Structures are given as C-alpha cells and as structure tokens.
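Encoded as structure tokens, the structure appears first; notes follow it.
All protein chains of the complex are present and in place, except for one that has been dropped.
Moving on, here comes subunit A:
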C-alpha cells in the first residue's frame, strides 16, 4: 500500500477491526495460532508449525484453516503454545504441543470437534481492549 493519509488509516483500522473480531481471513473460519517467540521456537514451535501444515494437508483442510504466528503468550513453561479457534467451540490455548500433539489437534479438535485432554491452559489475563 502506498503512503496513507489520516483517513486511509482510519478506514483501514475499521475494516481490519471487524476482520480481527470475526477472526476470518478469506473465508478461513478455523484458526491455529502458534506462539513463535524465542522460547517457543527454542521449545520446537517450528516443528509444531510444520506438523500442523502437513496434518492439514493430510486431512485436506488446507483451504479452510488459517495457520498464523504470534509472539510470546507468557506461558513459557508450556511451550510450544498454540491457540485454536473453531466456530461454535470454545477458544482454547494448548500447551506442550509437539508434532504428535499437533496432529492430534487436527484430527480430534478440528475434525472431531472435541478438545484434547491434558494440554489445555488458561489465558493469562483479560484483554484490555474490551474495557
């Protein structure tokens, strides 16, 4: 995009705001967000990310799932951490997601619409954007 004016910025913010609220991107309603801070990567988040991509491939889900990256969620003790958003299901954060667990998330959570045992963590704090 070229340089913006104040109006452009405001327009962009408005459109993107609704996007992020709906958490939709190009019709992909399901999102897998991988924590890719230094400690995440040190704990193997790249392997996790790859495992997601190949599992989505296997399940022919590539077109309907958006895999995103984000920074430190603050839960460094349970890295790699992954947030999973599936419409109609509670949004959860999984911890200690290795490659095997990533494949399990795809088959059980994304396909089977069920949560995984033992890997769920709680969000560290409320969102100040709501207030």
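Before moving on, here are some points about what is shown:
Going forward, contacts are C-beta pairs under 8 Å (C-beta built on N, C-alpha and C of every residue); 3 or more make two chains touch, one makes a residue touch a chain; residues count from 1.
To be clear about the criterion, contacts and distances are computed from a predicted model.
Per its UniProt record, the hidden chain corresponds to "HndBC" from the list "cytochrome-c oxidase", "Xanthine dehydrogenase accessory factor", "Parallel beta-helix repeat protein" or "HndBC". By the touch criterion stated above, the residues of subunit A touching the omitted chain are 1-6, 9-10, 12-13, 16-17, 19-20, 35, 37-39, 41, 68-78, 81, 83, 88-90, 95, 112-130.
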